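Missing here: one protein chain of the complex. Every other protein chain is in place.
To keep things simple, chains are lettered A and B as they appear, and every chain counts its residues starting from 1.
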Amino acid sequence: MSDWITLTPRLALDGPIALSVHPERYAELAEHDIAALPAIGRDREQLPLGEMFTVKGGRSTRVRLEGATPHLHSVGAGMLWGELVVDGDLGSYAGAGIRGGTMHVRGTVGDAAGLAMMGGALRIDGDAGDRLGANIPGAAKGMSGGEIIVRGSAGADAGARLRRGLIVVSGDLLRDGGRSMIAGSIVVLGRCGENAGRGNKRGSIVACGGITVPATYRYATTYQPPHVRVTLTYLRRQYGLAIDQALIAASYRRYCGDAGEPGKGEILERVI
Amino acid sequence: MTALRIAGGTVYDPANGIDGEVRDICIDNGRIVATAGPDAKVLDARGMVVMPGGVDIHSHVASSSVNLARRLLPEEHIPDPVPAPDLRDDVVPRSGTGGTVPSTFTTGYRYAGLGYTTVFDAAVAPVTARLSHAEFDDTPIVDGGFFVLLGNDEYLLRLIDAGERERAREYAAWVMTATGGYAIKIVNPGGVELWKRGARERTDLDTAIGSSRVTPRAILETLVDAGNTLKLPHAAHIHCNNLGAAGNVSTTLGSMRALEGRRAHFTHLQFHAYGATVEGGWRSGARELIEYVNAHPEVTGDVGQVMFGPAATLTADGPVEYLLAKSTGRKWLNVDIELETGCGIVPYTYKEKAAVSALQWAVGLELFLLSTDPWRIVLSTDHPNGGSFLAYPELIRLLMDRTYREEKLKTVNQKLLAGSALLDGLTREYTLSEVAIVTRAAPARILGLTGKGHLGVGADADVTVYASDPDFSKMFATPRYVVKAGVLVVEEGQLRRAPAGRRLHVRPEYDRQIEHGLRGYFDRYSTVSFDNYSIGPLPDAPVSVGQTVSGPPGGPARSTAGGR
Partner (left out) sequence: MSPAGDRSGAPAGARQPQDHVIESVTCLGCGCSCDDIRVQVRDGRIARAGNACALGEAWFGDGRVPARTRVVDRDVSIGDAIDAVAAVLAHAKAPLIYLAPDVSCETQREAVALADILHASLDTVTTSTALASIVAAQERGRAGATLGEVRNRADVLLFWGVDPHARYPRYLSRYAPEPQGVHVGGRGARTVIAVDIGERPGPADADVRVDVPADEEVDTLLALEAIVRNPATPIAGALWTRARDIAERLTPAKYAVIVADAEAGDTGAHSTRGSQLARASALIAVAQSLNDQTRCGLSTLRAGGNRAGADSVLTSQTGYPAAVSFIHGFPTYRPFDAPTPDAVLVIGAANLIPDAVTQAWGEAARLVVGPRASEHGAAHVAIDTGIAGIHHAGTALRMDDVPLRLRQVIDGPANPLDMLRRLMRVTKSGAAEGPPLPMRTAQESTR
């Protein structure tokens, strides 16, 4: 279990490739068996992993993907357990539908990262695109568990219809974050964009770096919410995010909303 | 088309009194024949069970409402992608998606893969008939037809109000002909119209629908008589008032009594067999209901069994879905349709640990196990309302395997099961012959399909061959061979051919005078021109009308089985 399996592109990746990486399937497989797995969707064909990647190692659930580029999409999608580390950038659907395990991208990701995620952890060191941790288009429920930690900024529509779980963005979050979220939490250390929390039912948006609260939310109180303190402390310890004591001890204005829903949702705006 | 000999199988053909005899079934030119020539392809069925192809009397597979449900559930399609099958005929194999409401081609493939060769869609709004035909065109292999919703139709209610029941009958005949439907369907008679008018209270048999002359009772009488007088092959197909409500068994029994002596089919009885506790909660009303049914040979029904797991409730009974959406908080679709009917859809999950789900599951099993005549109480899950048709094998196991059933019973919520006969330890186990009755022979007979549901000479060559397995759910889930109209569609458990199915429809004669009044009504109120309403000719000839024996279907010796 301790050795890493490494995947390295054998040739320049010059077009979109759906790359299926499933650490949990490699636990009992030797190098050449892993290379033989159908894992690459390109040009209307399915190809074995070894066709485009050099596989080193086997019989492990720890996988390192080297030389990643934004041409690779769906990497880590549907992973059940194990560990996946990606050196480089990824395209869309990175870690979509993860059920467990940890995926760590040491670069940026495209749209729909962590889409409809169910459990585990997805760490992104760079920026994320639109629909981070959002719902499958048209699905009633979005992400239903797990944690997404983005050290950079994230695009629009993050956490749409979030059902359960945590999305953290260290940088700024673009517009329409937490649209129609049902429950769960979104924490934004930077600036939270327009229209955050539209149609929120019971979810929580924590805006540490500024937010324009929609007119349909109603101001409730200013306080030091204990659950924010617990969450921020956890994030600093678990993921090493740059969260200072002042932030942890800050006061927040609590707004209830959204109108139309039972009003159990909240936006917490840090008092600066 | 090559001749076939299914050789040496153990044949269950209850319509012809054959109960587990080893014999050959010969097929030529799409029909069962007495003997096949020496060139016939031989399927070795030794040690296997041979039955007629399955006949689903009540399902939702091809209608505008089904398609709205499909569109509503992308989260069900995504985890169930279906690549195109590896077909060996000249047909273009098609991919699709599954879930509780699969795409059209996948629906046809999956039904055939289960050994079913005939499927009826139970609820089609007349104005949307074109869509149903288009969907059946895309649902391969199975022969299909649909029932036409009339129980809340404005023009029909007007005729009843005017006391013109003969004209109402002629109107019903016109609608059948115009839409290419197969039978009259009644859903919550009058109750859907009341919902559209904003009423929220229960609809009982004598509730006035605008006028004291228009009541659920009058609607039931008018349409049941219409179906019987027109000698449609299938009786009026009735979904009673107050579906799902505690205490609704009184409504259901009231409806049966109102129609006493008349041929009528009562559908998904499980959803209509609840008693009420003193506090107004649910309890089983199955025994009360089935005792009436057992004693009244004019009544037929299907169970509408609930199976644990995901379902999509979709019905013309709009008010029911409103209440379900309110109680579950899940997504809710309602469409009121053109002065004809309604449509409501809510995804739902039946859970072993949920008291009401467990009760519904138990009530359905009680109906099956307490029924004394399998020719009159047949199998359905009201797909996808009580569960997918893919759950039929599991349901068959529950009926055939008492030990399995009792184990399962222990795992479900017991809170509402007090008074359920299931707790008394119903020992009955369905035999293979009885399973053949409730899944093919009886539905075919109730539908008036003389060429279906049996293996007599002249019958349609729709045959399913199962490899015996002590686990009946496995056995019935994966037939070894399925023959449809003489074509070997499933071979060694694999779908290999996907010919188009036939459209089962009726074109009863009607008094052309009816069109004058109708045209005026269309000009005043309809948004579709009268000239565009009829779907026109269909490629398949209609099923003949007027040959059914009026009165109840019965045991194995009846002539309606035909073809012998």
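In this text, a residue touches a chain if its C-beta (ideal position, glycine included) is under 8 Å from a C-beta of that chain, and two chains touch if they have at least 3 such contacts.
Just so you know, these numbers come straight off a predicted model, no measurement behind them.
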Among B:17, B:47, B:81 or B:261, which residue is in contact with the omitted chain in the full complex?
-> B:81
Of B:338, B:373, B:429 or B:515, which one is in contact with the hidden chain?
-> B:338
From B:277, B:349, B:513 or B:532, the answer for touching the chain not displayed is B:532
Residue of B:196, B:408 or B:428 touching the missing chain in the full complex | B:196
Residues on subunit B that touch the omitted chain in the whole complex?
-> 64, 67-68, 70-74, 77-78, 81-84, 92, 94-97, 99, 101-105, 127-128, 130-131, 133-135, 137-138, 154, 195-198, 322, 325, 331-340, 345-346, 500, 502-503, 524-532, 535-540
In the complete complex, which positions of subunit A touch the hidden chain?
-> 15-16, 18, 41, 43-44, 46, 92, 111-112, 130-131, 135-140, 156-157, 160-161, 175-176, 179-180, 195, 198-199, 214-216, 258-260, 263
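The rule we apply is simple: only the chains that are shown with their structure count from here on.
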CA centre of subunit A versus CA centre of subunit B: separation in Å?
-> 45
Within the complex, subunit B is touched by subunit A residues 136-141
Sort out for me which residues of subunit B touch subunit A in the complex.
-> 74-75, 78, 330-331, 347
